[in-house]
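Before any comments, here is the structure.
A protein chain is absent from this complex, but the other protein chains hold their places.
Take a look at chain A:
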Amino acid sequence: MTMTRSDPQTAARPGLAETFARRPELVSLCLLVVICVAVAVINPAFLSPGSLIDMGRASVVTGLFALGVFAILAAGGIDVSFTAIAALTMYALTLFVLNVAPGLPMAVILLIAVAGGTVLGAINGWLVHTLRVAALIVTIGTQYLFRGILLAFIGTVWLMELPPQMTAFGKASLLDFTTANGATVTLPWYFLTFPAAAVLTWLIFNRTLMGRAIFATGGNPEVAARLGYDQRTVHLFVFAFAGGLAGLAGIVHVCANRMANPFDLVGTEIGVIAAVVLGGARITGGTGSVFGTVTGVLLITVVNNVLVLVGIPSTWQRVVVGAFILLAAAFFVTRRRKLQPQIRKQAI
């Protein structure tokens, strides 16, 4: 080790390249801007309220999921069961409202969805903590379990007729636009759940001790435990938080699509994790930000929606998303190596 004298002032003033390496979400933000500009030039219809609102609507469910996944990744875990939590919560709850409590107000339905998801998420957290098994394995298990319970015990029938309050929630308009050809496009109220959840997540991560505890755990769980951050609380919290958001996402999904399909949602988790990773959260934990996560979600949403506008077949979406992830990962890793030359490849 060298004992060179270092000047913290200069050490803390990074150049542009270093800024990118430290805040990889900026790479995704640049990609997002470049894509938006390019698409807008090729096809100005991209900037029409109709197309923007479509994308806004499309981002909500992914966004809610992604904020939860971000919390778990930040703590050094991973979750692939959140889609199953959403599916179980939304279907069971819709069935419950239809058959048992048709008069339940929408606010209560939303609360139950969040509570249900939170309980299922807490089960994940409890298992991860007590079994001390990798979160990936635990949540693969619970994904099958939750989905199996849904399909085996609750139902496999599509519910095409929603309770009226849920239909109304899906339609309730926040903003109306009339497009050039006279049609009306609506930005629904439920869109607000995404920015609201983002603000809540930001508050938790940046303004509470819990947020710092989550990052501490993701940075080095053993050290965090030594310093008094109770690991059980952190694990329970992040998984329950992600579960709660998943429950909300599920019910929003139902209301937006005006039907409840028990086979829905499960299978989309990789796309969500991809969005969070594009947003700069490392799979090894301890990094990431709400801003980055939102950027990642928007990037994925834009790619999924605009390629068609510029004449690229929709089958290419996956190719593009895959290329972006590899690009971002490669960029990030090479920058990091240049910054820290002492990190050498260890012999296997």
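Throughout what follows, a residue touches a chain if its C-beta (ideal position, glycine included) is under 8 Å from a C-beta of that chain, and two chains touch if they have at least 3 such contacts; residues count from 1.
Heads up, the rule we're going with is that contacts and distances are computed from a predicted model.
The listed options are "Nucleoside ABC transporter membrane protein", "Fe-S cluster assembly protein SufD", "Simple sugar transport system ATP-binding protein" or "Bifunctional protein PyrR", and the UniProt record of the chain not shown names that protein "Simple sugar transport system ATP-binding protein".
Considering A:L127, A:L150, A:M166 or A:A224, the position touching the chain not shown turns out to be A:A224 (whole complex). For the chain missing from the display, the contacting residue among A:S48, A:T186, A:T233 or A:N261 is A:T233, taking the whole complex into account. Within the complete assembly, A:L209 is the residue of A:V33, A:A134 or A:L209 that touches the hidden chain. Looking at chain A, the residues touching the absent chain are 1-6, 8-9, 11-13, 22, 206-213, 215-216, 218-220, 223-230, 233-234, 237, 286-287, 342, 344, 346-348.
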